[in-house]
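Note that one protein chain is taken out, while the other chains of the complex remain in position.
Note that the chains are named A, B and C in the order they appear, and that numbering of residues resets to 1 at the start of each chain.
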Amino acid sequence: MDKLTKRDGKVTRNNAGLINMYRTMLTIRRFDERASQEVRNGAVPGLVHPYIGQEAIATGVCSNLIEGDRIVSNHRGHGHLIAKGADTRRMMAEVFGKKTGYCKGKGGSMHIADFGIGILGANGIVGAGLPIATGAALAARLDGKGKIAVVFFGDGACQEGEFQESMNLASIWKLPLLFACENNMYGVNTSYTYAIAGGDLVKRASAYDMPTASVDGNDVIAVREAARIAIEHVRAGGGPYFVEFKTFRWSGHFVPEAIPDTRPKEEIEAWKKKCPIVRFMRRLLEDGIVTRPELQKIEDQVMGIIDEAVVYARESPLPAPEDALDDVYSA
Amino acid sequence: MDKLTKRDGKVTRNNAGLINMYRTMLTIRRFDERASQEVRNGAVPGLVHPYIGQEAIATGVCSNLIEGDRIVSNHRGHGHLIAKGADTRRMMAEVFGKKTGYCKGKGGSMHIADFGIGILGANGIVGAGLPIATGAALAARLDGKGKIAVVFFGDGACQEGEFQESMNLASIWKLPLLFACENNMYGVNTSYTYAIAGGDLVKRASAYDMPTASVDGNDVIAVREAARIAIEHVRAGGGPYFVEFKTFRWSGHFVPEAIPDTRPKEEIEAWKKKCPIVRFMRRLLEDGIVTRPELQKIEDQVMGIIDEAVVYARESPLPAPEDALDDVYSA
Amino acid sequence: MKKIAYARAAAEAVQEEFRRDNKLVYLATDLQPDLRQEFGEERVRVTPISESAFVGTAIGLAGSGYRAIADLRMATFGFVAMDQMVNQAAKITYMFGGQARFPMLIRMSFGAGMHWAAQHSISPYSMYMNVPGLKIILPTTAYDVKGLLKSALRDNNPVISFENTLLGQVAGDVPEEDYTVPFGRADVKRVGTDVTVVALSRMLHEALAASVALEARGISAEVVDPRTLVPLDRESIRRSVKKTGRLVVVDEACRTCSAAAEVISLVVEDEETYARLKSAPQRVCGLDVPIPYSPPMEQYAIPDRGKILEAVLSLFPRVVK
Partner (left out) sequence: MKKIAYARAAAEAVQEEFRRDNKLVYLATDLQPDLRQEFGEERVRVTPISESAFVGTAIGLAGSGYRAIADLRMATFGFVAMDQMVNQAAKITYMFGGQARFPMLIRMSFGAGMHWAAQHSISPYSMYMNVPGLKIILPTTAYDVKGLLKSALRDNNPVISFENTLLGQVAGDVPEEDYTVPFGRADVKRVGTDVTVVALSRMLHEALAASVALEARGISAEVVDPRTLVPLDRESIRRSVKKTGRLVVVDEACRTCSAAAEVISLVVEDEETYARLKSAPQRVCGLDVPIPYSPPMEQYAIPDRGKILEAVLSLFPRVVK
């Protein structure tokens, strides 16, 4: 494989981009490790669906986005949000159920949004984000400013009727929508090879008359490149594009792990060896883009950010009980 | 093309089958012509979705069914019911809202069923019959007696999520289910070429990992043959099969024609020239399977049956108002 | 003033708001020829028969600065899009802590009496009333439908408009100039002193007819039209009952957990109003059966002026029936 980038001793613009991606992936990892730990500590009232193991996807896809682009996320949303630029403090505060959280404590982990930066929200209903993203894509088209929408969803969501309806609608209207399918092999404990007839998501997407691709979702460079090609097509008005990112979820379906994880142990271990972060780190080192001390600095930075987020969350006030009455309707 | 059958002067068994198909097609045609007329006369309280122009499909498909097979129909259901052997008197009585109707006047045209002969009912919700048929197919499989289920649905139903979910489910469970798609080119006034991305239903079905076929739905022999091949596969335990039957609806979406018919006049006229009944009749005559006098006899017979159905319907009593209270629950 | 049909008044509201607001988009499986001709196919869109997808699309548009009308045509088709309405549209403002607005309008025609049988005759508004986050309008006259739809199209929340199919051709007076009907204001369609009849949608017209017959028997009925179900004008309803001391609620929908049950409850749980009641409040509702096809049964299953008359008279045992 080619070197990631040419360099002449100092960090080039491109290098900075790569390092940023690395930082983003690490931030996602540490955020969800920490959030999971806080769940187990009892500091989080609800549950968290960790994105651990899938960091390359959100990071690689969102590295192609520009201001004004919109994303729609799902129940496993932390990674998407961080990659799109959400504030980890307000995210953590929301996970903690605090008033300073993105949703004032009303949403929790499964419902974080930041409309100000084009994050139309996580969603607790499998498949339900797809029609909403279709609307965001229609808005982008009506705006006529070359902006696009991206929807993240899992293999499980491909089993819901809303997936098909949205694929069809986006296709006939040639909407600027990237279907970013995170195939982490399972919906809870059910393998996609069992639940998806034929087991071929790309073939299914092709039937909706849109271009498709399938890439290694644990290789952030491959993700970025596939997404770049797709997004160029989408942004140019070519209509929707479907990309399958093959990946794996390391944790149980959610934390606390109330649902027993029945996936084969060996499979989990094998995937952990394909860690997207370790892999990217090795690449960056090999190509001489970062040094070990630089990596350590990034690690420290990221840990600092996460610590800060937790402190912020912990020290933030809880909402008042009567706050429950606000925000049912907009003025 | 080959002759339909070899014959030696008298009606062979095979000839009888062909003539029966012709009689069935004509019965469907006359039934719906008459039902439409009775709607316009004011004798029918509700509305009717005529099957006129599509007779070859139900007839050809159902000619392959055996006792114990089940069908699920849709809003345009009269043809399916007649082809599966429903009693035209009780059908007409139901359309008239009479107590002697199949549903005691509770269902009307859109909800006729005859569970006794494996007709699990028409259905007023587009796409909703597909999951129900999936259940009927699962029952057939659990019974283990080589029986199958057939679901009739339109191009419009292929736009609903339930279509995709049912295709997927039937495929992964290898259920004995024939997906009989009647592509009459439009859902109300919307062309399938507009509403179905790519406009290729067969390709879409293939994505659910099942064998497919597409045939001229106005050629009853082609329909019968395609269905035979499909049903053999299904009955043998090969899993579901999708067949697209291309056809056209002659009337407006329903009668009384409250919705203006905006389909191009020339298109409608062109399809009327491809009348499945005239075409089959010519073939039968050319191949010497029937004579004109025999055809006239069939016409008279059929008219007799329809007249009888109308008289029966007309003379049957209306339900009593309080009958509304019965049948909400089964004992 | 001009006299136009309810359906025409509704169409005018949509057309006028389309002129006012270039962010307005129409989504329906049916072509809307007039609207399309004036506003083009980008804004007036024919959808596939995919209600979930296009209701969700309306939500996505709303969250992205547009305002969509998702026209489901018949209320029954809403059930395939129920998740988008109940789990998404209704909750999204709240779940996200109010950081975004979701202005959208879902239109549904509904009701029995057309001999369309069970699947096409449901009146499901009470199901949606149980879901906070939706506003629900139930216009009964040409004037109200135009004014309420206009308010809906200027509101910043998901609004569902339930329009009774049988009202479509009923004509009524409508001003020439722009006007709106505010949400949460019941309309006393007939002033009376002896009994309050709260009547929903088409039943308003039946109740008004019954009140004429009542008048002949010396009973003065006050007929109250809530006009919007969420918000519901509790105060006006209670005020009327405090005055008359008697309550009959008329609702075509199935009786159990109906909007009528809500009206009865909000009246009796209010101590002051309760104290003024002179007799047990009554519901005149659709029977708890799916709507049957055949007219004698269908008619039996839904309320009409005769049943309203009977129910009111039952509160006045000394009046000759």
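We adopt the following convention: contacts are C-beta pairs under 8 Å (C-beta built on N, C-alpha and C of every residue); 3 or more make two chains touch, one makes a residue touch a chain.
Just so it is clear, the structure is predicted and the values come from calculations on it, not from any experiment.
Chemist: Among the chains included here, which ones are touched by the excluded chain in the whole complex?
Modeler: Computed over the complete complex, the missing chain touches A, B, C.
Chemist: Among C:46, C:61 or C:95, which one is in touch with the chain left out?
Modeler: C:95
Chemist: Which one, B:161, B:187 or B:276, makes contact with the chain that was left out?
Modeler: Of all options in B:161, B:187 or B:276, contact with the hidden chain holds for B:161.
Chemist: From the list A:77, A:156, A:176 or A:276, pick the residue that touches the absent chain.
Modeler: A:156
Chemist: Write down which of B:77, B:107, B:187 or B:252 is the residue touching the left-out chain.
Modeler: Here the residue in touch with the unshown chain is B:107.
Chemist: Decide which residue listed in A:16, A:236, A:278 or A:320 touches the omitted chain of the complex.
Modeler: A:320
Chemist: List the residues of subunit B that touch the chain left out of this view.
Modeler: 70, 72, 101-107, 111, 113-116, 120-121, 123-125, 128, 130-140, 142-143, 149, 161-162, 165-166, 168-169, 172-173, 326-331
Chemist: Which residues does subunit A use to touch the chain missing from this display?
Modeler: These residues of subunit A touch the chain that is not shown: 45-47, 97-99, 103, 105-108, 110-111, 123-128, 156-157, 159-162, 187-190, 194-196, 259, 262, 318-325, 328.
Chemist: To test your reading of the contact rule: which positions on subunit C touch the chain that is missing from view?
Modeler: Looking at subunit C, the ones touching the missing chain are residues 52, 76, 79-80, 82-83, 86-87, 90-91, 94-95, 117-119, 122, 124, 126-127, 129-133, 230, 232, 253-254, 256-262, 264-265, 268-271, 274-275, 279-283, 287-290, 292.
Everything below uses one rule, namely that only the chains that are shown with their structure count from here on.
Chemist: Whose Cα centre is nearest the centre of all Cα atoms in view?
Modeler: It is chain C that sits nearest the middle.
Chemist: Farthest from subunit C in C-alpha centre terms, which chain would that be?
Modeler: A
Chemist: Need the CA-centroid distance for the pair subunit B / subunit C, whole Å please.
Modeler: Their C-alpha centroids are separated by 38 Å.
Chemist: List the centre-to-centre spacing of subunit A and subunit B in whole Å, with centres computed as mean CA coordinates.
Modeler: 47
Chemist: Report, in whole Å, the distance between the mean C-alpha point of subunit A and the mean C-alpha point of subunit C.
Modeler: About 41 Å separates the centre of subunit A from that of subunit C.
Chemist: Touching at least two other chains at once: which residues of subunit B meet that condition?
Modeler: Only 159-162, 194-196 qualify.
Chemist: By residue number and range, which residues of subunit C touch two or more other chains?
Modeler: 48, 50, 52-53 - these are the residues of subunit C that touch more than one other chain.
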